[in-house]
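Structure in structure tokens, see below.
A selection of the complex's chains, in situ.
Think of it as A, B and C in the order they're written, each chain with its own count starting at 1.
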Amino acid sequence: MKINVYTVGGYNEVGKNMTVVELSEDAFIFDCGLYLPPVVELENKEHMDEKLLREIDALPNDLFLDKLGLRSKVKAIAVSHAHLDHVGSLPFLAYRYDAPILATPFTAEVLKSLIRDITDEKAKIRARKNKIISIMPNSSYSINAKKIHEVEFIHVTHSTLQTAIIALHTDEGIIMYANDFKLDNTPTLGKKPNYERLKKLAKQGIKALIVESLYAADERKTPSERIAYDLLEDVMLGTSNENSAIVVTTFSSHIARLNSIVKIANKLGRTPILFGRSLKRYTTAAKKINMLPFDAPTLSFKTEIQRGFKKVAKNKTDYVVICTGHQGEQGSILDRLSKGQFKFKLSKDDHVIFSSRTIPSPINIANRQQLEKRLKEAGVRIFTDVHISGHAGREDLRDFIRMLNPEHIIPAHGELQKRTALAELASELGYSLGYNIHLTENGKLVMIN
Amino acid sequence: MKINVYTVGGYNEVGKNMTVVELSEDAFIFDCGLYLPPVVELENKEHMDEKLLREIDALPNDLFLDKLGLRSKVKAIAVSHAHLDHVGSLPFLAYRYDAPILATPFTAEVLKSLIRDITDEKAKIRARKNKIISIMPNSSYSINAKKIHEVEFIHVTHSTLQTAIIALHTDEGIIMYANDFKLDNTPTLGKKPNYERLKKLAKQGIKALIVESLYAADERKTPSERIAYDLLEDVMLGTSNENSAIVVTTFSSHIARLNSIVKIANKLGRTPILFGRSLKRYTTAAKKINMLPFDAPTLSFKTEIQRGFKKVAKNKTDYVVICTGHQGEQGSILDRLSKGQFKFKLSKDDHVIFSSRTIPSPINIANRQQLEKRLKEAGVRIFTDVHISGHAGREDLRDFIRMLNPEHIIPAHGELQKRTALAELASELGYSLGYNIHLTENGKLVMIN
Amino acid sequence: MKINVYTVGGYNEVGKNMTVVELSEDAFIFDCGLYLPPVVELENKEHMDEKLLREIDALPNDLFLDKLGLRSKVKAIAVSHAHLDHVGSLPFLAYRYDAPILATPFTAEVLKSLIRDITDEKAKIRARKNKIISIMPNSSYSINAKKIHEVEFIHVTHSTLQTAIIALHTDEGIIMYANDFKLDNTPTLGKKPNYERLKKLAKQGIKALIVESLYAADERKTPSERIAYDLLEDVMLGTSNENSAIVVTTFSSHIARLNSIVKIANKLGRTPILFGRSLKRYTTAAKKINMLPFDAPTLSFKTEIQRGFKKVAKNKTDYVVICTGHQGEQGSILDRLSKGQFKFKLSKDDHVIFSSRTIPSPINIANRQQLEKRLKEAGVRIFTDVHISGHAGREDLRDFIRMLNPEHIIPAHGELQKRTALAELASELGYSLGYNIHLTENGKLVMIN
């Protein structure tokens, strides 16, 4: 039997990840994410639908699968984690497949919340078509199709909750999907990666590894999230801020990071308040599955946000404002704060801490520069890059590939140049380009024999 | 009375720091360092003397002071810390001044060791001419000259032991020399900066602040040395190294960092051994003043180094090798290790950890690239930038200037472009270029009224 | 007598150039330009007025002059050339001064056209208050004030017509204003700089030189505009374009460059057509003074633009489209072309040639990236940087300063970092920072004794 891997999306860009694995009679989808830059630039984000999103190239282009007769062979859609570039296209595309969606509980909750937010009623009904099945990390689900196939979710660390490496067990060996992850041995929330299970699977024999390439060129081990905690503490406890407001912005889905900020706010004797719709989405999802490690007000509706900032304005040194806007996104809380659109105005010597890095697309760079310019004009002090990445570096990837010892490697997530760095690493490890390292593009097929 | 500040060295480059403050009848020198790049390129480093070092521009050019009649007015030479770009020219230049050298005990020991290493007997006698007076951090020394002048050494954090900010008390107010430092509130060794004293001096009135500019363009607070400890632990405890040799290289004078490496080596159950002449110099100086926080063999002579590596070769997983060579310096231990010149040879999957950053001069970049190439050819795994700087970032400098509130600011340490960044910061804080911000060059005079 | 030089604008940014020279009883303004980036970001550019432009910091902040009693001392406003960052604030600020505007004929025409475009009638009347006096290059004008002062306009090469270096003759020597220029000995239009006159003035003694710094860090001689012609010919005649539309975009005020493009279009046997309001403005001004070297239709009104593109659509290989939009400006002709808003649509293998470089502000970079992305999606071939700068490089500036041998140098045009590069050059030439090199900021005073 041969295995066909269709690299649908995320092989020409960072975003809209989607990979389809075709066995003799069944097929499986891994991830179905959005490409965010064109979405960010949309002027009106209220009414997104499949047609519009296809036009702006924000969805993985899965239409070629229809011609190949693959659509009807799909038996399950397995989702690795809750980031939009992995889960965000499901509300618009999943209906095309007569297959359940498998995801860890947190990812499942985030997906449901995305579907709830669809404004068009017809589209919402369509988005609800697929059954969503919650799979606990470190457990499996059996698909009863032409054959019985086990889909296994293995716990791994990343920058959001309940991220999984997915193993599809086939007669030919295991297809492993590891997109995205880091190897954090001292996470601040939850356990370290399930190395035991990964090693056991390696012994059984991994046929092919689909693996993220984002930081494959970065010659280092990505430090633990624990270091991000330390950096935050260093800035928040180690600078003169007795008379300053403190505003921190970070990735909304990064529950562990939010927990660190809340903890340090408490150490400072300040009350943390979260502002922003996206923060609400992710903290609510975490709460539903009883995995929100902190208790802090999270304000999302217009009126509650205004009321929240009114409170902050009265005594700004009593609070730590945690808000959206780390990329300078127009309409985010920090963007509007910097434009003076709330009751609370930032002023001289207030602190704004970016617990993030700027994702280097030109639109982000321009947005951030404008945001920082406004902040500086108000005399605000800026602390940038108080952050540690959630993606494996070259030395982590080296350890990872060695541990798994797969027959074939398919570098994923990123344009060719990024994936080439992973190919070079694999080549250092004895793999061979064109033989068992597969560099490909969106809309292409890799045949594994 | 007016105060003249002569910016002798370190105002056109990073290195050879030297500043002279002239009061009505007395004058004082602050620092007298080397410019290292031309020294690094010397083929024969054994016989360095004043003439040669002047020729290659490695010494601050203090000859113009003679014409101004300043030489005889100098009543003391105060040294801020033990780095060569601050202390390294004293063995060659101090004899020209009939004045004692004031330094903290660690700096004094390092200076004595530099003098001991002079090979030419006549030169060594000359270098011993000046009395070296040890001043404890947070204490003062009175110079009984035409007037009585107090020179105060205030404890501050940096990347070596017993670094001081120096305050010269004059009738017109305090001249403060803060070159180099960081503001570390959670140092891994010793106390945090003496903020109380600095604030008290600020109340008395600081006439002029001579302050380092190296990272003034870097929009952040420099993280604590504690983070460097965490990063090291992350790499040394968090990667697969059961069967690997571990080699760590860092700045030889950075006793706190060495202590961290030794501690983590012990956690790993490995024996740390230090290799290299420069490591010997600094650890010996620390031991002499009872401030070496760890106990580990430090090998410096040819034969003991060979014997040490023989031991390592026998069972490499029993040791952590700590050695010189982080800049790829030719002839350093790591350089020679990479060339296979010892009994112990680096091989596949051994780890080399750079707890340092490459100082970006072309010669260093070329050396490091050659070094890494050799290491990679041997299959060695490289971990770079496991490091936190010892210099204040822009936001630290902002806090510092505000805390001190000096009348005049003289940006020091770096070519004009670097110092311009500090001038811009001072301008943000209300100072004015050409009025109370003084951008100047080597060999120039700033008049403070 | 001492001379005061007020550095009003263009000393913290590239843009809004304005310098005031105060003699004992009279004062003179040099340039009065706009800062373009905030104007580019304005959503509605139709109704710009002084209040709005002051709010977004687009005008030189000349209000502090009032407090110093300088406003009434101003006897003339001398303008160096027709670029908006030198002339663009006059329609909004000149009325504040009871003084004529002196400019070369081309600059005068451009200024008049800017005033005609003011929509508010009251504002337009106010903008017409100052008399505009045309001064031929290489001639002088005498101001009959408290004293008689001669203002001399010396021909120099730059990227627009009739650029002048301005010499103000005073009892103390000449104040020379050279902002902006290049030294082009083989210009494609007009003569080379009037070196004879400059040398003669140098002999009379130049008290102070105010000089642009934009490319002072660029270690080269800026090549002649002739090279730009050659590069254009190389791309337009040397690539396969028989079946392709050819679109060229460049700086609208760059009449010599436009002339080159028109010439090469003719060589290709194609008809050049110019599209865009800004192109209309500058070519019309050139025509009025009989200095437009070519004859080509220039379309500016909506309907004529649409009609023009209809014609191009019929037989695209008959034309060369020359249009606005080289920085990706929203609403420019090229921006709208790329969005398919005209009858003529760009398609596979059409050529778009940028005879320009991207001015590296984040908003421009983001705009250009979006523009190029759209063009590439249409399969258009892009040729970038077919361009030579109009600003003097470091080696030109070295020649220039040596030729003039001024007593004092005031680096102008750019933030401190840019001007620092000129200061370093001057220092190489024997000048001394803080003595006769004056680095300052907007809103400051340089006293020349």
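The rule is short, and it goes like this: a contact is a pair of C-beta atoms (placed from the backbone, for glycine too) under 8 Å apart; a residue touches a chain by one contact, two chains touch by 3 or more.
Just so it is clear, the structure is predicted and the values come from calculations on it, not from any experiment.
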Tell me how many copies the full complex contains, given that 3 of them appear here. 4
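We take it that only the chains that are shown with their structure count from here on.
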Looking only at residue numbers at the chain A/chain B interface, is the share used by both copies over half or under half? Answer same or different. same
Quick check for you: after a Cα superposition of chain B on chain C, what is the rotation angle, between 0 and 180°, in steps of 5? 180
Give, as an integer number of Å, the spacing between the C-alpha centres of chain C and chain B. 48
So, what's the distance in Å between the C-alpha centres of chain B and chain A? 43
Give me the residues of chain A that touch two or more other chains. none
Residues on chain B engaged by chain A in the complex (per definition of touch): 183, 185-186, 219-221, 223-224, 226-227, 230-231, 234-235, 237-240, 381-385, 395, 398-399, 402-403
Please give the residue numbers of chain C that touch chain A in the complex, ascending. 41, 362-363, 365-366, 369-370
Could you list, by residue number, the parts of chain B that touch chain C in their complex? 416-417, 420-421, 423-424, 427, 432-434, 438-441, 444, 446
